[in-house]
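What follows is a short report on a single structure.
Every protein chain of the complex appears in place save one, which is left out.
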Amino acid sequence: MNYQPILDRIHAAIKPVLGEGKVASYIPELANVRADQFGMAVVDFAGNTYVAGDAQTRFSIQSISKLFALTLAFQREGDSLWSRVGREPSGNPFNSLVQLEREHGIPRNPFINAGALVITDMLASRFVNAENALVDFMRKLSAVNDIGYNRKVAASERSTSSRNAAMAHFMKSFGNMNNKVGDVLDAYCRHCAIEMNCVELAKSACFLANGGVNPWSGETVIDASSAKRLSALMLTCGTYDAAGDFAFRVGLPAKSGVGGGIVAILPGECGICVWSPALEPSGNSHAGSLALEMFTSITGRSIF
Amino acid sequence: MNYQPILDRIHAAIKPVLGEGKVASYIPELANVRADQFGMAVVDFAGNTYVAGDAQTRFSIQSISKLFALTLAFQREGDSLWSRVGREPSGNPFNSLVQLEREHGIPRNPFINAGALVITDMLASRFVNAENALVDFMRKLSAVNDIGYNRKVAASERSTSSRNAAMAHFMKSFGNMNNKVGDVLDAYCRHCAIEMNCVELAKSACFLANGGVNPWSGETVIDASSAKRLSALMLTCGTYDAAGDFAFRVGLPAKSGVGGGIVAILPGECGICVWSPALEPSGNSHAGSLALEMFTSITGRSIF
Amino acid sequence: MNYQPILDRIHAAIKPVLGEGKVASYIPELANVRADQFGMAVVDFAGNTYVAGDAQTRFSIQSISKLFALTLAFQREGDSLWSRVGREPSGNPFNSLVQLEREHGIPRNPFINAGALVITDMLASRFVNAENALVDFMRKLSAVNDIGYNRKVAASERSTSSRNAAMAHFMKSFGNMNNKVGDVLDAYCRHCAIEMNCVELAKSACFLANGGVNPWSGETVIDASSAKRLSALMLTCGTYDAAGDFAFRVGLPAKSGVGGGIVAILPGECGICVWSPALEPSGNSHAGSLALEMFTSITGRSIF
Partner (left out) sequence: MNYQPILDRIHAAIKPVLGEGKVASYIPELANVRADQFGMAVVDFAGNTYVAGDAQTRFSIQSISKLFALTLAFQREGDSLWSRVGREPSGNPFNSLVQLEREHGIPRNPFINAGALVITDMLASRFVNAENALVDFMRKLSAVNDIGYNRKVAASERSTSSRNAAMAHFMKSFGNMNNKVGDVLDAYCRHCAIEMNCVELAKSACFLANGGVNPWSGETVIDASSAKRLSALMLTCGTYDAAGDFAFRVGLPAKSGVGGGIVAILPGECGICVWSPALEPSGNSHAGSLALEMFTSITGRSIF
């Protein structure tokens, strides 16, 4: 299918709302990004690539890294992973400690910060260097070799990570953190600081829409059933505390980040990525959410 | 597609686990149901009906009524409905008051008790008799004319509804309950006490899988986009506090009840209903969940 | 001791702050009270009465009734009372449902609304008419025969009691409410609507400071040890969520009401009552708290 006219239409329609919302401001590197940028890319399994706007501009993937860190950990740990992290929506702002206390140090899902810290702890146990492992993984998934993380962003995040440190120590008190908290936080912040553009991210997500197979290498990343299951998790938990609303409006499995990116998939068809830095109060890109909503409205294609 | 061999296979495979779990026991009428019963029905839009086990045995639909009450209210209220009830998973046991307090009397979604009480309040404002309105609606959706509610079950539920009364009064204190609490509880308990069988429920759910159109009458129940949206809500919120896990394992929009029934849809294809009274701790039918998991595994068909 | 010069000094010093704060506004009868009124009374066991300002003006005693309802119930139930209500500060705003849920329907103490509803339920089981029982009790404790409750205030409170209804039904769901919720709420609202003045309330509190003996009749209300224990409860729980701060600043056992009254005792010496309708955010009288703080500062007398 030729998605270009649809992307052009979305791009034109989205312009009036660009910049509405708030750019993440807890570190200077994110606060300084121009709010009204917008990019979108759709990539099918044959490699046909459709783009709009700033689709080639790299941005900080932030929590989108949680999707790929989970995949990498799941490759290694299999279903035993679920003894340390749940699969339920959090029903609370994404960094809340309350639920963690009630549920004895088991985070609700791998897409909230606490859950991603547990996943990072798993990677830290499996790899000599957890951040390099994820960067390598992203390079393979996107078939792009110069992907890396921004050291300044990583350092900045690390210096403001008291809340994540609190959660990590808290989970350690429940026996759900095996490595040194400082090491896990280092890796976690570097994962968040990985920089990619819309095309690269849309390509990286294709394996999930393609039965677990990386279309660029032909390699099986995870089996088809697991690919469906991770997609289900994206739908129920991928967009912070607005997952229900997002499923209602958009109807696609997706993972968002406070850098303004949202990765989504249309199972059996394509990987999608939108980016626009200004955020809704939920932490999801405002223009990005609207663009995806238009995409499913215009195409009449969602998973429902 | 001929689903009969699949249903037979599921029926055979499910037998060893029948009766595992706990039958709902808060009212005698539910506690006395035999735990090891099992029924399953799949109905496509041409009316082809595939059944297994006790698919013709009526049971108490309980919270499955919430799906149809929502549809009926949504027909009348449209999107203004969402000002009084949210669309997010609850992240808490289904009858918790905590979240209601934190969110100023707006229940998280229409499928938790608090949310269904608000929906019932809307129906009580729109119809002379809210329970008859829903019974009529179920008769039309299923094309079966003798559906009704069990008065003994309704009375029994009403006499043990202190917690729902608490929630209704609490929402009234926030201005989110317009009718008399006693009247709303009467109607709510009668909705829960409606009795239907698997075939009837599978038929009743078809409109959601069929772009909002009732296949038996040709009438548009809700528009196609709304049908997709309600399906999304089923996926994220339809199975109590286990919605994430259910989406992960089964991958179909579904609504369950503590009577042991689960209604699900395969968009574009069919309505499905399973029933088996013994429940998982989450309140969903144990054998029913497994049967649906098998269904998507065997057919390779889920929404993901 | 002659408290008159002290009361005069307090009265003079308090004038500039009269009216600061907010008069309770959830019912018209309270909202219409003039904010800048102030009364204070100290009564010793010989009946010496020292007054300042509007000490003879009756006001709605509101939650001060909880102290006397507790005493009356304690006379009847003895220590078995504590199986249905706790003795710990609530650590939460006074009408919160959260803690009630966590602690299975047992309110934290008899001075929060939930606890007072349980106490009222006990009185409703013991007396033909729970509200008359408390009115009679207040007449005896104060040696004043024309004390009664304001029917208009009671009716107004009853019509806005959804939140209390929610709590009562919620406790009923845990088995901690024996009478009909409506009856208990009727009595509870009438207790709150009792009207007394500072002198009458100061006299009524004397038995707590006097080893449990009513100085006006010589009758033992409760034994000396129980009087001390109820005084301890006043100190830790008597002033809503500000009990710690109140103990810190004032250092006297006290019970406040949103009508602006605060009853306090100086063990072995006297009963005290202040009244000024404008409230602090905690629900305690602003000028009243300051007056009591001055009282302990000037006299150098507190329990510490």
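We call the chains A, B and C, going by the order they appear; numbering starts again at 1 in every chain.
Here, a contact is a pair of C-beta atoms (placed from the backbone, for glycine too) under 8 Å apart; a residue touches a chain by one contact, two chains touch by 3 or more.
Quick caveat, the model's predicted, so the values are computed rather than measured.
Visitor: Would you list the chains present here that the left-out chain is in contact with?
Guide: A, C
Visitor: Out of A:Glu101, A:Asp183 or A:Asp223, point to the residue that touches the absent chain in the complete complex.
Guide: A:Glu101
Visitor: Of the listed residues C:Ala168, C:Leu233, C:Ala254 or C:Ile272, which contacts the missing chain in the full complex?
Guide: The one listed residue touching the chain not shown is C:Leu233.
Visitor: Using the document's definition of touch, tell me which of A:Val17, A:Val33, A:Val135 or A:Ala166 contacts the absent chain.
Guide: A:Ala166
Visitor: In the complete complex, which positions of chain C touch the hidden chain?
Guide: Contact residues on chain C toward the absent chain are 86-92, 99, 108-109, 225, 227-229, 231-233, 235-237, 241-245, 247-249, 251, 253, 267, 297, 302-304.
Visitor: Counting contacts across the full complex, list the positions on chain A that touch the omitted chain.
Guide: 96-98, 101, 162-163, 165-170, 172-173, 181
Operating definition for what follows: only the chains that are shown with their structure count from here on.
Visitor: Is the structure still one piece when chain B is ignored, or which groups does it split into?
Guide: A | C
Visitor: Any idea which two chains share the most contacting C-beta pairs?
Guide: Per-pair contact counts point to A-B as the maximum.
Visitor: Can you tell me which chain is nearest the middle of the complex, judged by mean CA position?
Guide: Chain B is the most central one.
Visitor: Round to the nearest whole Å and give the separation of the Cα centres of chain B and chain C.
Guide: Roughly 48 Å, centre to centre.
Visitor: Send over the residues of chain A in touch with two or more other chains.
Guide: Residues: none.
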